[in-house]
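For this depiction, one protein chain was excluded, whereas all remaining protein chains were kept in their positions.
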Amino acid sequence: MASGMAITLDELVRRFGGEVVGEGAYRVEGLAPLDKAGPAQLAFLANQKYLPQVESTRAGAVLISRADLDKLTAPREGSNFIVTPNPYAYFARVAQAFIELSAPKAKPGVHPSAYVDPAAKVAASAVIGPHATVEAGAVVGERARLDAGVSIGAGVTLGDDVHLYPNVTVYHGCRLGARVIVHAGAVIGADGFGFAPDFVGEGDARTGSWVKIPQVGAVQIGDDAEIGANTTIDRGAMADTVIEECVKIDNLVQIGHNCRIGAYTVIAGCAGIAGSTNIGKHCMIGGAVGIAGHVTLADYVIVTAQSGVSKSLTKPGMYTSAFPAVSHADWNKSAALVRNLDKLRDRIKALETALADKKNGEA
Amino acid sequence: MASGMAITLDELVRRFGGEVVGEGAYRVEGLAPLDKAGPAQLAFLANQKYLPQVESTRAGAVLISRADLDKLTAPREGSNFIVTPNPYAYFARVAQAFIELSAPKAKPGVHPSAYVDPAAKVAASAVIGPHATVEAGAVVGERARLDAGVSIGAGVTLGDDVHLYPNVTVYHGCRLGARVIVHAGAVIGADGFGFAPDFVGEGDARTGSWVKIPQVGAVQIGDDAEIGANTTIDRGAMADTVIEECVKIDNLVQIGHNCRIGAYTVIAGCAGIAGSTNIGKHCMIGGAVGIAGHVTLADYVIVTAQSGVSKSLTKPGMYTSAFPAVSHADWNKSAALVRNLDKLRDRIKALETALADKKNGEA
Partner (left out) sequence: MASGMAITLDELVRRFGGEVVGEGAYRVEGLAPLDKAGPAQLAFLANQKYLPQVESTRAGAVLISRADLDKLTAPREGSNFIVTPNPYAYFARVAQAFIELSAPKAKPGVHPSAYVDPAAKVAASAVIGPHATVEAGAVVGERARLDAGVSIGAGVTLGDDVHLYPNVTVYHGCRLGARVIVHAGAVIGADGFGFAPDFVGEGDARTGSWVKIPQVGAVQIGDDAEIGANTTIDRGAMADTVIEECVKIDNLVQIGHNCRIGAYTVIAGCAGIAGSTNIGKHCMIGGAVGIAGHVTLADYVIVTAQSGVSKSLTKPGMYTSAFPAVSHADWNKSAALVRNLDKLRDRIKALETALADKKNGEA
């Protein structure tokens, strides 16, 4: 990454904290991994196993923790460091700053091809992209950015500095907090999946239908949340579906109606959460995890990838139910035995009986 | 939910059936759960466990079955009821009616920013939203509603009262029946996944390519079906993919080419159904279920969430293959034992042999 802009280590420390060890006036122009960085780049050490690379790197400066700095035996002469308790987060913040310096700013205003209803209220500093639609009663905050083809329903509220990527759809009445990012194709506020069965009779004689239950809640998304591409978050049936602040949701995730996802929880791609489920704060939900409806997960629950949660998990900790793939032949052997576990158990029981009989017979 | 409109219990019974017990002239303005409803609201009892709430509710009236009404020991004085065999479905119908009363009607016509090919035929009562596209030969029925950014391919037929939410794509030649609802971002009629292998040689010496098999069927969707957000239903290879009437499909579901989904079947979110599979009527497919290609499911089959179906299921009933998550440590213990089940079985066999030898030896 090269931004074309240079910044001194002193300036970085002024903006992001930490302490310079070395030359504060040294200038860097971008970021790179330890093994690829050159003299104009800043690298970082976040994982002990790369400690030796710090001694050989050509990076102009390295973000490092005090403890790791103290472990260095032979830093290169003239090495520069910024010492910080969390080099990885520091790196992320500096990287954001370089991008802001280098990225072209979109011009505020409504693209001529966009449609904004006269009864919508769009901040003058917002950017409304080509072919975007903003319906009546919607409110778009300061510096919000709506990319091409975004569709904002009636009465939606978008906070300041929201960024909606192309072809995002937000249904009527939903509310997104400040700095929320929603990636392309995501759908916020579609109808929850609710139908009342109204059938009589059995089998071929069954008649009747499913009656749609109107979904009159909406979706609330807290400040600093990020929603992945093509993810879907359904509106509530009567009350709202709630995504709290700083929740991070990956691509192709489904969140059912009336769920609540606690603050700072992260949900990896392809996970599915059925309706009315309540997930605590600071949880980590792995990829392709399925969580049943109407259950509650405590704060700090971790569910590993591809596991299924069918009941409430009331204690923090790590939960699992997935098998790792093995060779097809080996798996088939195990799978057949699993299907016949009751027979293995019966054979054990028979052995126990036989042995007890023998003992009794001998007694 | 409050609509601002009031309606008498007599009027509800006139429109939706049932029988008033109490004051027929009583007016309600909206719906609410038993524990939250006030005197201007209608509540419903669909689940026995909430029976005590009927005696304490402040609701102006309650939808209830005859059997449950007879169980009440101390209904509040002046309580009003509408007696109906299916209070939940009745509630759903009343809720729909309140929404129709209160929701602003979209004005018929084509939005100036939409593109409708001159060779398409759009009913005068239809609503074509901003930035929608309707290609040549498409037919759009009475009162159909196409929201912002919807794309309708050449020769598509959309029935009366269809509602396509923003950014839905319907590929050329597909046909949707009356009252079909498709939520935002869904894709109807993309090419099925079909490629003929045309390779020679093995390993690093392999040459050749995958040859695309043109997908010249389409997708047919029956009346009253509902399709969830970002769901994908592929067009057939030679014949059509068919979704029968009143099928309800949730978000992020994949239906492969040439499948047939029987009437009234419901499919929950994140399920995937491979090509040429035939699912019966009145089935219930749980969330994240995977169903292999070229299999058949009988009518009235239920597959529980996250299960995998690899063979035909010829009898109605409930099928499962998912494990619920347990603590990671416990799971790892079980998983290791599963991988070594053949060793446990061998130990049982050895015990059986040893015991038989002993018996023979003693005989």
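By letter and in written order, the chains are A and B; residue numbering begins at 1 in each of them.
In this text, a residue touches a chain if its C-beta (ideal position, glycine included) is under 8 Å from a C-beta of that chain, and two chains touch if they have at least 3 such contacts.
Remember, it's a predicted structure, so these values are computed and weren't measured experimentally.
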Could you tell me which of A:G18, A:G60, A:P75 or A:G149 touches the chain that is not displayed?
-> A:G149
Missing-chain contact among A:V83, A:V110, A:L176 or A:C246 belongs to A:C246
Please give every residue of chain B in contact with the chain that is not shown.
-> 113, 115, 131, 133, 149, 151, 153-154, 167, 169, 171, 185, 187, 190-191, 193, 195-199, 203, 206, 209-214, 216, 230, 232, 234, 238, 252, 254, 256, 270, 272, 274, 288, 290, 292, 302-304, 307-311, 313, 317-321, 323-324, 326, 330, 333-334, 337-338, 341, 344, 347-348, 351, 354-355, 358
Go through chain A and note every residue touching the omitted chain.
-> 1, 32-33, 86, 88-89, 91-93, 95-96, 98-99, 104, 111, 113, 129-131, 147-149, 165-167, 181, 183-185, 224, 226, 228-230, 246, 248, 250-252, 264, 266, 268-270, 282, 287-288, 299-300, 305-306, 322-328, 331-332, 335, 338-339, 341-342, 344-345, 348, 351-352, 355, 358
